[in-house]
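The other protein chains are all here in position, but one chain of the complex has been omitted.
Chain IDs A, B and C follow the sequence of writing; residue 1 opens each chain.
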Amino acid sequence: MWRFLSTRIAMGALTILATTVLVTLLIHAVPGDPVQIMYAQSQGTTPEQIEEVRRSLGLDRSIPVQYAMFMERLLQGDLGTTIRGGQPVLDVILQRLPNTLVLACSAMFIAIVIGIPIGFLAAYREGSLVDTGLMILAIAGISMPHFWLGLMLLFFFALELGWLPVSGNGPLNLILPALTLGLSNAAIFARLTRSSMIDVMHQDFVQTAYAKGLPKSLVLRRHVLRAGFLPVVTMMGLQFAFMMGGAIVVENIFSWNGVGRMAVEAIFQRDYPVIQGFILTFSVVVVVVAIGIDALYAVLDPRIRRA
Amino acid sequence: MTSLTDIPNGSAPPGFWRRMVRSSNGVVGLIIVLGLIFCAAFADLLAPYNPARMGTGGRFLPPGGKFLLGTDEFGRDMLSRILYGSRLTLLIGAVAVGISLTAGMLVGMVAAFRRGWVETLLMRSTDVLFSFTETLIALSFVAVLGPSLQNAVIAVGVAAVPFYARTCYSAALVETSKPYFEASIAAGAAPGRLVFLHLLPNVLPTMIVVATLGVSTAILAAAGLSFLGLGAQPPTSEWGYMLAGSRDYINRAPWLMTIPGLAIAITVLGFNLLGDGLRTSLDPVERR
Amino acid sequence: MTEMRTKSWRTAAAIGLAAGLAVPAQAADIVWARYGDIDTLDPHRATSTLSLQVWSLIYDTLLAVDADGNPVPHVAKSWTSNEAGTEYTFSLQEGVMCHDGTPLDASDVKYTIDQAFSETTPSVTKGSWGPITGAEVVDPLTIKLTLDTPFVAMIPFLADSFSSIICDSNADAEGFGTTTAIGSGPWKLISWTKGDRIVLEKNADYTNFGKLADNPGAPYEDGLIIAVVPEPQARYAALTTGEVHIAEPPFDDVPAIKDSGDLNIIVAENTGQNVFWEFAAHRPPFNDKRARLAVAHATDAATAINLIYGDLSIPEMCPVSRGVFGNDQDFCAQYRPEYDPDKSRALLAELGYSDDNPLETALLVWTGGNRQKLGEVFQAQLAEVGIKASIEIMDIGSLNARVRQENENTEGTTGSMDMMTWSWYDPDILYALWHTPGAYRGYTSPELDAILDETRVLTDPDARKAKVQEAFRYLLENAIHVPLYTPGWEWVFAVRPEVEGFKVAPFVYPIFSDVKIGG
């Protein structure tokens, strides 16, 4: 297990390292002069001051030196300051990150609570009308753009029915965005669970369990569910990353004050330090969650736990 | 000695099309996709009005009558816009998947075929990029290049490359380890022959399935970017952009939101069903 | 919208609110929802209207504006200047207190000005402060400003929130601009959650000297919450449910709102904002006056804004907006190229353009406020005469940078034009825009420079007005600055019926001191 996990952690570290490189290069890929864009609104800035900013950002140095400077600041927890308003990027992100995490986790919870039982039921009734019906529902769910689903939910539950508030970041405000994000992923979970469970149900060891005279409920619960759940667990890391990605859109629909909304604003404002910080934060979160899920998987699967 | 059971299995396994037709999903998907292609190809003839012309009808006319799907905030005919939008949607899907498929297959096949450090380098970088997730790659791309439909499509295409590369790699790995491939090596086949006569034809079916399903992902992703204002720019009748613009009129003209959303959903559903059908037909073992 | 539906909304909202949620709206808190957030609480670090509006609540200014937009005394009860117009002496009101309890005096004003001209971190609006060379504390209630050259636009500037007086105690405070903002305005900062809300509390010690509020003292209500709700429909829903008291409604629902009478609609007047065509004038095709005129003649601003904003915006004829010194619609109408597609086509034909060889240009538009929709209409109008414009939407910061880039680029044949927006309280804005080198390095000429130089130093109002209008004429005839409209949009306020006393001062500064929330 330690070998498995250390590999995953090394992989994660590599990913984050690659992100830092990418993020440093990002500002160079920008068409035009980023410093000009940053200070476009300042009438008082002299060319000397622009040069000063360029120097302080290291943009006059070679890229490796810039990277070293970036990393040095990063290791001190300094992600630079926003162009709009000149505030520490880290503060801006940390203030909003919890909101995004809460949203993604709630959506994950919804996806699991809805998706896995449906997938299990469909697998249990494989080939039946119930199975067909549920899977049609699932494929429809996957095909539904979540920004559209979000708008429809907003329209019906907030505007037409007025059941739920539409602004702010309270627990009731969480319901719609989490539902939007959760439902489409529930469909993915349902399909995944179904195929995984069906795979397992056709395995010899399930036949063995039946041959021992175990009742169906016990076979399903102890043998099928446990073994069939593992592939679903491995997918959770990836799904969480999807959730984080989906949150970008959903936050914008529901005015949820998370890093996704911040990122889109920053893109419009060409606020490069914020974009850099966002990309870095996003990949750190995704990597950490993926490692967490891998650890969970390692604990659940004896083949890895005992390796 | 009498031949005991060494008889050809009387009937060949049901052919691809027969299986395709049997999978009702695939048929429905195919019909939707063909319908979409038809709409896109003949948008000029089908569309009753110029999609960009403002004031074709009154503003916010509800569906029905002269304007089957109503008109938008500028009095443009929604039906015409949706029809022309199908062109864009197909183009987006095709170009994005084209990018992902070409680059992904190149990386995947080279890695599986060359092995050694080339394989390690390619697949490890793919893994790193893969854990970035497609959304982040696409978003970063747009952040750098600036919002436009073209950039969004490139972004979506590039973002999916790691996925295609991985899929192609594992499919190619399976094929290269099969005896027929080794027999070909043993027969002295040169790399070109191995790749183009054996590897490519055998990997292609898998990749066609992946690409078909990928079209739906790409369309969704590009529409998502347009929805955020990071993709299509006016006056294109890109569905995601139309949907984004409709937000202001939820109360006044809900159909402006419903129609493009439905169009996206049905298109994506079509490609998903077709992909599912293709998968079932191409791979009789995995009938799930 | 039926009455039934409205009722059911309310009931449901009551249930929602009873459940105790998002907006901690106690009876005495005013909730104002806007589409975006401020950039910073430091008045030297940003220029967005969203920021300025909030600063005007927290900070005071030396002067204030009356309903017509003219400067009047405020914290400075009077001022004098020398003959040459290079020295201004302001005497301050007694007993003005900063939020931290220290008295506001001349040293706070000096601190503010010193910060604006700081060597290391000058104000982003340093240029607008004018040629100030020194601020001298004569006594605690008297401050003297010395100018290098005369600068008539300084007085209106000192009435604007750009010149918010920052109490010098901020220098020692932790997190000035983010967690701290010590001013002397009617509202005190409690907290700012970025992207979400700003929570303000009334300044019980406040005295109003010149600001456009009837209330002479502290605000009536205890608190003010400024929430960020980007989606127009969400704001509307929040308004109808009572989550929010004041907000900008979706434009297209304004007529319905007006008809239903559920909410009051207040449109800001004298916003000072001016939206105009501007061109990359150093390269073809727009280095040719005829190409610029072709665009001007092809665009029917009245129809376009009516389509998008209804009666919420009005066409503008002058390069500065209504309510700003020198604006005269009739005067400008003589020179602004009128809507005439045939003339436009003729000009294009003269330049050698045709349907097969259309004039191609980028059309840069600032994101938000339905401007992209307006851009779409203009795009269609330009297409009518055969101009192929491709819209690019971007944030104002990017737009500013991009326009400057486009102006500096003399290569290529694809044109670039943009729908620029500037908001200023004085025609001096024209100096910033069009005097060599020009804010965007755009069109400049010695002729125009001479006119603009004079607008800065003529102290006699009539003489200055004549000069300003001369500049208008030059800009309009050469189609350098083609005015389109004065927006009231962005600053349409829908107000719940129980809210009384809400008003909007010129240049879209909302006033909350008079607000009372009834039962």
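Quick note on the criterion: a residue touches a chain if its C-beta (ideal position, glycine included) is under 8 Å from a C-beta of that chain, and two chains touch if they have at least 3 such contacts.
The criterion applied here is as follows: contacts and distances are computed from a predicted model.
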Per UniProt record, name of the chain withheld from view ["Na+/H+ antiporter subunit C", "YdcV_2 protein", "Peptide/nickel transport system ATP-binding protein" or "Ion-translocating oxidoreductase complex subunit E"]: "Peptide/nickel transport system ATP-binding protein"
Chain not shown, its touching partners among those shown: A, B
Selected from A:Pro64, A:Gly77 or A:Gly213 as touching the chain missing from the view: A:Gly213
Sole contact to the chain not displayed, among A:Arg84, A:Arg191, A:His223 or A:Arg261: A:His223
Absent chain, residues of subunit B that touch it: 1-9, 12-14, 22, 124, 178-190, 193, 197-198, 201-202
Subunit A residues that touch the omitted chain in the full complex: 3-4, 7-8, 10-11, 14, 127, 203-215, 218, 222-223, 226-227, 230, 300-303, 306
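Everything that follows uses one rule, which is that only the chains that are shown with their structure count from here on.
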Among all chain pairs, the one with the most C-beta contacts: A-C
Closest chain to global C-alpha mean, per-chain Cα centroids: A
Subunit A-subunit C separation of Cα centroids, rounded to whole Å: 38
Touching two or more other chains - residue numbers and ranges from subunit C: 231, 233, 236, 367, 394
Set of subunit A residues in contact with two or more other chains: 154-155, 159, 252, 268
Subunit A-touching residues of subunit B, taken from the complex the two chains share: 25, 124, 127-129, 131-136, 139-140, 142-147, 216, 220, 223-224, 227-230, 240, 243, 247, 250-251, 254, 257-258, 261, 264-266, 268-269, 272-273, 276, 288
Of subunit B, residues touching subunit C in the complex: 52-54, 59, 73-74, 146-148, 229, 233-235, 245, 247-252
Subunit A to subunit C touching residues, read off their complex: 32-33, 36-45, 49, 82-87, 91-92, 95-96, 154-155, 158-173, 252-255, 257, 261-262, 265, 268-271
